[in-house]
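Pasting a structure below so you can have a look.
The block that comes next holds chain A.
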Amino acid sequence: MISTDLLLFFIASSLVVGGGVLVVTVKNIVYAAFALLVAMLGTAGIFLLAFADFLALVQILIYGGAVVVVILFALMLTRIEDFKGLTDNSQKPLAVLASITVLTIMMYAIVSTAMPSSKSDPVSMIDLGVNLFQDWAIPFEVASLVLLVALIGAVVLVRQDDEGR
Partner candidate 1 sequence: MADPKNPDSEKIVDPTAAGKSDLKSEVKKPVRKEREVPTVPVNLDEKSEQLSSFLESNCPENISALIGAEADIVTITVDKNNLIDACNYLKNDNKLQFNYLSLVTVVDYEAISETFELNYHLVSLKFRQKIAIKCNLSVNDLSIPSISKIWTTANWFERESHDLFGVIFEGHPNLAPLLLYEEFEGFPGRKSFPFHDYQEW
Partner candidate 2 sequence: MTIIHFQFLSAILFSLGLYGVLARRSAVLILMSIELMLNAVNINLIGFVAFRGFGQEIQTFGQVLIIFVITIAAAELALAIAIILRIYRNKNSVNVDEMNILKG
Partner candidate 3 sequence: MISQLKNIGFLRGLVVTLKTTFRSSVTAEYPRVDKRIQVAERFMGFPALLWDSNIVEPYCTGCMVCVRNCPTQCMSAEMKDNPKFEDGTSGRRKIINEFEINLGRCILCGICVDVCNFDAIEMSHEHELSKYQRNGNRANLETLLRMGMEFQNKVNWTPKQPEKNSGKPKEKVSKSKTSEDLPNPLKLDKSLNSESSEKDSSE
Partner candidate 4 sequence: MEINENSQFIPQEKILGQGYKAGEGNNPADSVFNKVLPNALTVKSDELFSLARKSSLWTLSFGLACCAIEMISTHASHHDLDRFGIVTWPSPRQADVMIVAGTVVKKMADPIKLLYEQMPDPKWVIAMGSCATNGGPYYKSYSVVMGVDHLIPVDVYVPGCPPRPEALQYGILQLQEKIKLDARNRDV
């Protein structure tokens, strides 16, 4: 009899894997984006099972928004007739080969280095916050710079585009 936890884990991971498979195979780009959302929600479920409630919500918050952006973007950039031709390229066999190789290697590594496993306690948001802001202050500020760079980059690129018109 498998435990409830394990059952939930399998449900969540089937969401993740199923979503992932759809993302990489589906022809319709918008479907791929929806599949990505499913995979992300599945990941949130995985986070939950690992006692990271806050992270699960973060996952929903950020990817729920980000996926919308991707969809918008896919809508904006793709023509409906492109759905047929644009998805897979000629490297497909190579890609299959490469990913299977990587998968095998990783599997082998996982199986061969059996790790002891034991549960730990959930982390509260307060602990997380204290840790984040006290011990990781510098990376935190750097993160803000990274975001700033992304922001400015996006703004600049878009603005050029504006002038182009």
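Keep this in mind: contacts are C-beta pairs under 8 Å (C-beta built on N, C-alpha and C of every residue); 3 or more make two chains touch, one makes a residue touch a chain; residues count from 1.
Picked so that all candidates are chains of the complex that A comes from, given by their letters.
Owing to the predicted nature of the structure, the values given are computational and were not obtained by experimental measurement.
Colleague: Just give the number of the candidate touching chain A here, out of 1, 2, 3 or 4, all from the same complex.
Modeller: 2
Colleague: Touching residues of chain A toward candidate 2 in the complex: what are they?
Modeller: Residue list for chain A touching candidate 2: 3, 5-6, 9, 13, 16-17, 20-21, 23-24, 29, 32-33, 36, 39-40, 43, 46-47, 49-52, 54-55, 58-59, 62-63, 66, 69-70, 73-74, 77-78, 82, 86-92, 94-96, 98-100, 102-103, 106-107, 110, 114-121, 123, 127-128, 131-132, 135-136, 139, 143, 146-147, 149-151, 153-154, 157-158, 160-161, 164.
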